[in-house]
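Please find one structure pasted underneath; my questions will follow.
Shown here: the complex without one of its protein chains, the others still in place.
Order of writing sets the chain letters: A and B. Residues in each chain are counted from 1.
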Amino acid sequence: MSEVIEGLRYSESHEWVRVEGNVAFIGVSDFAQKELGDITYVDVPDIDVLSAGDEFGALESVKASSELYSPVSGKVLEVNGALLDRPELINEDPYGSWIVKVEMSDPSELDALMDAASYAAQNK
Amino acid sequence: MSGFPYFPHTDGDIRLMLERIGVKSLDELYSDVPSDFIFKGEYDLPDAMSEQEVRDYFESLASRNPKLKVFAGAGAYDHYTPAVIHYLTQRSEFLTAYTPYQCEISQGTLRYVFEYQSMICELTGMDVSNASMYDGPTSAAEAMRMCVAASRGRNTVLVSKGLLPQVLSVIRTYALYSGTCIKEIECRNGHTSYESLKALVAEGDVAGAVVPSLNRYGIIEDLSGFADTLHADKALMVEYCDPSALAVLRTPSEWGADIAVGDGQSLGIPLCYGGPYVGFMACRNEYLRKLPGRIVGETRDKEGRRAFVLTLQAREQHIRREKATSNICSNESLMALWVTVYMSLMGPQGLREVNEASSAGAHYLYDRLLATGRFEPVFDAPFLKEFVLKPLLPAKELHDRLCDAGFFAALETEEGYVSFCVTEKRTKAEIDALVKAIEEIRL
Partner (left out) sequence: MRYYDKLIFELSKSGRCGYSLPEAFAQAPAVPSSLCRQSALNLPEVSETDVVRHYTNLSQMNFGVDTGFYPLGSCTMKYNPKINEEIAGMQAFQDIHPLQRCDSIQGVLEVYYEMEKALSSITGMERFTFAPCAGAHGELTGLMIMRRYHMLRGDSSRVKVIVPDSAHGTNPASAAVCGLQIVEVKSDDRGLVDVDALKPLLGPDIAGIMMTNPNTLGLFEREIKEIAGLVHGCGGLLYYDGANMNPLLGVVRPGDMGFDIMHLNLHKTFSTPHGGGGPGSGPVGVCRKLANLLPVPKVTEKDGRFSVVDGFSNHVCGDAAVPEETVGQVSGFMGNFSVILRAYTYILMLGRQNIKMAGKLATLGANYVKESLKDCYRLPIEAVCKHEFVFDGLKDDGSSTGKPGATTLDVAKRLLDFGYHAPTIYFPLLFHQAIMIEPTETESKETLDAFIDVMKKIAREAAADPDILHTAPHDAPISRPDETEAARHPVVKFQDESRII
């Protein structure tokens, strides 16, 4: 069983969003990291602005690759540099390891995302 | 069935196997194929031959290719191949293996590819190399694609007119279909023009530039300032090199290039009518994950022993599919072994001597040709083993007459010059004979 955390919003493609004020921290769920296995590389190129649904990078494991899609629109404030050297942090602590930080331009997009219960139901 | 050495089935075997499957005939195994697709005609092929007949046939074909002394290059160089190489590359453990996906029983392949990558890095001064490409021209085309991919949004790649015609041609083909805009850097006095490069960079949208180290006139390029100009504009510099010559010439790394490509053929691969050769591709660390094709990496097995694996496979087509860095799958692995064994045998000193001997022969020929009075010099610039002259007799006639006399030489360029090449294989007597043949031409 994979862990789902209350208070986060989830996308169908297994990204989670943690909201602090106007800023969205985006990572991937425990389910996603388990599916992918040992993550070997976090590939997030320089992007200034994202629209909801945009691909913003990919996670790589030895024998697979999984694209990352932004659940929200906005300006990219920061990429989590710690993951470049230590991609395994996502395996160890998926909900503690945000990948990008986005200043949301339309917080109402969050409403389209799932809460913990719905997301857990999706993965059943 | 009888008499075919590669099908081991006896009639009894086939019967027993069909029984296990539960069908009555081999044809029944094709019952799912619409009957109008089953080919009922006769294949337009010769009657099956025995090995002896095959040998005789190829002997007769081979006899229709008169042997010529090779005095031209233009992208394929007649360097000497030590006996060891053919012997080792014919070992069936290397020859008949597949791509080393099962690393536990492919350490032989994986180790030589790792050595190959290391040697390519040594020659070019680059940080990382892939496991090989098809040939020089396709490696240049892949480098063009890499420039565009790394630039994120730019779509123009500059190419020097000093590149070999086949390199330019293949780059143009790839660019046409990927929608990349190609602009040509002019040549002045036989050199890729720095002024032309600067002007084109100023036009904007430049993702990178492909320039030769030794150009199609055989001239050693001076690439001073190229990297700075390109890098100031966040564009990449790709250098197309003759790897053999890198033993003595300033390396791509020393010129400031980001990517080095070229054809490994000059590292002792026979001419063999154009292939198989081996393309190489190396780059700086920051572009490692943008490299096309296979890469071998070092790791440890469960017992802590040094082991080698195909790594960074998430870039590749079998995982990334349409988002892969390239579609390349099979490359030229055995030819990578070929050049690895060559470089091992030659070492730094041997490679230097090959260059010195080739260059000495080429300069000797250059002087002797001018002395015949049948050529004029074109450029006054340093060259190694290859050079062009302006013939004072019709180029085609010259080439044809030499061919009739047993020499492959004086290859006409698009400007109407003729190009010559001398490797360490050519003796003084052979060069003198070529010169004599030229002197004796009466039109």
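Descriptive notes on the structure:
FYI, a residue touches a chain if its C-beta (ideal position, glycine included) is under 8 Å from a C-beta of that chain, and two chains touch if they have at least 3 such contacts.
For clarity, every value in this text was computed on a predicted model and none was experimentally measured.
Considering the whole complex, the residue from B:Val54, B:Ala371 or B:Leu392 that touches the absent chain is B:Val54. Touching the chain that is not shown, out of B:Arg152, B:His231 or B:Arg306: B:Arg306 (per the contact rule at the top).
Taking the whole complex into account, chain A touches the unshown chain at residues 38, 40-41, 60-63, 87-88.
Here is the rule we use: only the chains that are shown with their structure count from here on.
Within the complex formed with chain B, the residues of chain A that make contact are 40-41, 43, 45-46, 58, 60-65, 67.
Against chain A, in their complex, chain B makes its touches with residues 152, 289, 312-314, 319-320, 323.
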